[in-house]
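Structure provided below as structure tokens; questions to follow.
Each chain you see keeps its place in the complex, though not every chain is here.
When the chains are written out, they are named A and B in that same order, and each has its own residue count from 1.
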Amino acid sequence: MNTILFVFAFLSSYTFHVISSATDFCVADLSLPKTPSGSYPCKPEANVTVDDFVFSGLVEGKPVAPFNSGLTAATVANLPGLNGLDIAAARVDIGVNGTVPIHSHPDASELIIIVEGEVTVGFITPAKAYVKSVKPSDVIVIPKGLLHFVINSGKGKAVTFGALSSSSPGVHVADYLLFGNDLSTSIVAQTTLLDEAQIKKLKDVFGGKA
Amino acid sequence: MNTILFVFAFLSSYTFHVISSATDFCVADLSLPKTPSGSYPCKPEANVTVDDFVFSGLVEGKPVAPFNSGLTAATVANLPGLNGLDIAAARVDIGVNGTVPIHSHPDASELIIIVEGEVTVGFITPAKAYVKSVKPSDVIVIPKGLLHFVINSGKGKAVTFGALSSSSPGVHVADYLLFGNDLSTSIVAQTTLLDEAQIKKLKDVFGGKA
């Protein structure tokens, strides 16, 4: 009995000065404004449960047109326990002849784990494109910020998992940036030298304003 | 022809002052001493090929005693393109009734993707253990530095992928730290209050010096 009493005294000594301010984790309070790093203030520890650290939707991303691929992801938006931990995960499913279009993650590197099928993965630098055909039990890394793509180069569907080094990674698909928003055709033409007809054709596909 | 000439002049203008010092990636030169962050100096870009970014061994980790589990991993040591990118991946296979013993990664958070089977995952803080049974298409995150474990709580074998937020994550298995090295039985006893008999028994299992 005395032992237990002493233990609590000891614990409370440690607790009062040190543990009370420690940060074992910081589950996002998504209702508060986020900060430049992309993280959120912490929700009070008393309200945290193990479910804040679990996401149950990393299911098949149903492939859709025009690229015949689909994506699901676990980021801080649906897995608030990721907050501040600089990690996220994605699952990509690519139909036959499908691709993941050229895109970049401005704030994250990506490590792609091939789970099913055969894919050709590449990333692009000004000097050179690095392209490789990979298969299950291969992993390939895409350095932060570089444009990259995945092409289903096998005969069946393909499945990959991606680990990303940000808990709220952006996805900048080149086509959506150039042809899917309100950037005018003439600006795109002037600053890329693409033909206006080509631009208009793709704005039609990707939903950009004319 | 003039066009191409001008292009090169333009390119060379950009190249000379800016691109020549840019860092699109930094493949580890593993023969040089590493730095406190765990990263290595870069190998010359001229020697880099796409294979520096690919690892082909994320295969099944054959489960072994005493925990009936096995691990393979892609880290900077076998995938030098990971250098400086703060990401790594692991595959864990757990036999029936097997576990991944209590351990921590002092320098990495981990996001566990359940691929096959049913597992019970938990992490431990001074105040509370957070424990959850999870299954395929679930992901669960382990905040950096916390002790955690995985128990195969299903009927068949279990497979998980882990994404880690360091390219050279340490694995500190509690048993190997306490019972698997040259730390003396009396020190372990004094600083944990474990019985000496218990310590000796586990030193026998984990290969520690008596």
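Criterion: a residue touches a chain if its C-beta (ideal position, glycine included) is under 8 Å from a C-beta of that chain, and two chains touch if they have at least 3 such contacts.
These figures come from a predicted structure and were not determined experimentally.
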Full complex copy number, with 2 in place? 6
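The rule is simple: only the chains that are shown with their structure count from here on.
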Cα-centroid distance, subunit A relative to subunit B, in whole angstrom: 19
Subunit B-facing residues of subunit A, complex: 19, 24-25, 45, 49-51, 53-59, 74, 79, 81-82, 85-89, 109-111, 113, 115, 123, 125-127, 130-132, 134, 137-144, 146, 161, 163-165
